[in-house]
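Pasting a structure below so you can have a look.
FYI, not all chains are in this one, though none of them got moved.
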Amino acid sequence: MTVDTAATSTRGAADGDPELVQLLTPEGQRVPHERYDALIDDITADDIREVYRDLVLSRRIDSEAVALQRQGELGLWASMLGQEAAQVGSARALRTQDHVFPTYREHAVAWCRGVDPAQMLGLFRGVDQGSWDPRENNFHLYTIVVGAQTLHATGYAMGIQRDGAIGTGDPNRDAAVIAFFGDGATSQGDVNEAFIWAGVTNAPVVFFCQNNQWAISEPLERQTRVPLYRRAHGFGFPGLRVDGNDVLACLAVTREALQRARDGEGPSLIEAFTYRMGAHTTTDDPTRYRLDTELEHWRLKDPIERVKAYMVRSEMADQGFFDGVEAEADELADRLRSQCRALPEPAPESIFDDVYVDTPPTLLAQRDEMVRYRDSFADEEGAR
Amino acid sequence: MTTNTASALTIAKAINAGLRRSLENDPKVLVMGEDVGKLGGVFRVTDGLQKDFGEDRIFDTPLAESGIIGTAVGLALRGYRPVCEIQFDGFVFPGYDQLVTQVAKMHFRSGGRLRLPMVVRIPYGGGIGAVEHHSESPEAYFAHTPGLKVVSCANPLDAYWMIQGAIESDDPVIFFEPKRRYYEKAEVDLEDRPDLALHASRVIRTGSDATVVAYGPMIKTCVEAAAAAAEEGRSLEVIDLRTLSPLDLGPVYESVRRTGRLVVVHEAQRTLGIGTEVAASVTEECFYSLEAPVIRVTGYDTPYPPARIEDQYLPDLDRVLDGVDRAMAY
């Protein structure tokens, strides 16, 4: 019986590490990869520019939301700063018919799926608990209970199987599901049960773990002593680690995994090795538990800078293009600010509206009670 | 009333027949859980379904209740109507988080955009001489949870139609099955659907001296108690709640206004059991009609005891009558 603990420590993934799939170095150097080059060989300069735009605009949504929270317009915000490449890369690997189950932090995925940025704010402003229609963009609502959505994703994938929407070879029909979750989430029973279900049923689901090194104040070592991607092997499906700050690598490995799923070859786990550059949420104070040096280290791996460097280096874009995206971001931010303030306030009676599809008489009675009670004040006011 | 479509069925068989009917009517209906396939469930409620509807629609899941509920949520989001079986009452708790934080709230969270038409079947209650966790009555945990609907059948006819109603419901339904009554038989007309909503209580015996409210396994006990009371010249009205959330207390109010006395009976522990809500609500609505406080005849506030003394824990005919006596004593 030999001890099979980490050859690589949980933290050890460095650039050039054979365990880490990387296609674009932090310096913006495109490095060849035997396996994964083929998976992005159709990507044109136009595509790269689009990806760059996604990265910048989604980051702007995020930073604008942080600002809105500071100004009191949002109650809370969970920043994705630093995780743009993992999110845009994986999202851009999706087809329309694929379905996404996010956590509360997948703003760039939401952006790529076409969710209106203002809709991302509703939950955090406290005017609703999710305001987009998940069926419209095949992007499920944000799930706050850590890990719960991974089972929903797996069940949804089992539905896809039953619909015969895998393995037909029809690129517009075969579908897959992607479930997002964090490093901390891997400790939840639900996530492990999702792995079990997916393994046993061979469901078309991709488990995309953004290992951003922290679960609030807890470093990865509190969740595992071996790299997370290895978890998959014990459940009988492939797992790998990708440079989560490398949008091309994330695109490539997710494409592969999604296609496996769509082809009926079952689930996979992707561990995107990245870093949460901001606080856990706007109420968090990371200076209590982590060092600036770590932040500095990761700042050098910024997911946007490296794409920019790559584009400049390979002359895919000039300053005009970058300025244009910047201007677009400014506009987006402006629009978002005013859209945020304009988000409709919920009516108090709406509390009762969607508890059930069929609102029962008991609840209608409570609504009447609320309305009567509120009206009694109106009467008083009127009487004055 | 077509007697040629009637047959004598046990509750277990009636649920089986109801499931079968739903599976036939709607290809989106699925049955999932531990041992529901070849075995037909430990109570054989799903007996033969896998053979007839295939392994895609009737399937054995890994042994994990959170997984059962959680994947059912995903299936429902994809347009299916999963019917999950929880093997015994005491084993629903690993799936409780998914039920309370996800199933109950998804419709609300989505502003009404998403629906979760799923059913969770739970054989519940004691009296079968079982070991720990196999005899519990956890219904109040679900009735306290907005967003879930909770029902319990008490006879084969209701078993047959209520399971179909639950499956047709666009809201998630927790469907409690009185396991110790599984093998009680009655005539069920398989075609003539009664004109009674899923979420409606029903007066099953009229009376004038006191009202007795119960549901599920205690209905038989209360009906027998009412018969015994009648012999002693006391007239009890018996109401089967049928729906535990939302409660349908209209018939109870109406009855209490006539009888002035109410006894509510269940197996579950007393504190915050369904009877507590019935007592509080009835007192609010019928304050001036009540001649006595609502008497709760229930299990005690203890864990379910070892089988050899479960009879002391469970309300029986005598304890129901004692409750009536206490109500009449005011």
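The first chain written gets the first letter, and so on, giving A and B; residue counts start at 1 in each chain.
Heads up, the rule we're going with is that a residue touches a chain if its C-beta (ideal position, glycine included) is under 8 Å from a C-beta of that chain, and two chains touch if they have at least 3 such contacts.
Just so it is clear, the model here is predicted, and its values are computed rather than measured.
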item	value
Total copies per chain kind in the whole complex, with one of each drawn here	A x2, B x2
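The working rule: only the chains that are shown with their structure count from here on.
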item	value
For chain A paired with chain B, centre-to-centre distance based on mean C-alpha positions, whole Å	40
Complex contact set, residues of chain A against chain B	128-131, 133-135, 140-141, 143, 145, 148, 150-160, 162-163, 189-190, 193-194, 196-197, 200, 353-358, 360-363
Complex contact set, residues of chain B against chain A	30, 56, 61-62, 64, 66-67, 69-80, 94, 97-98, 101-102, 107-115, 146-147, 149, 169-171, 199, 246-248
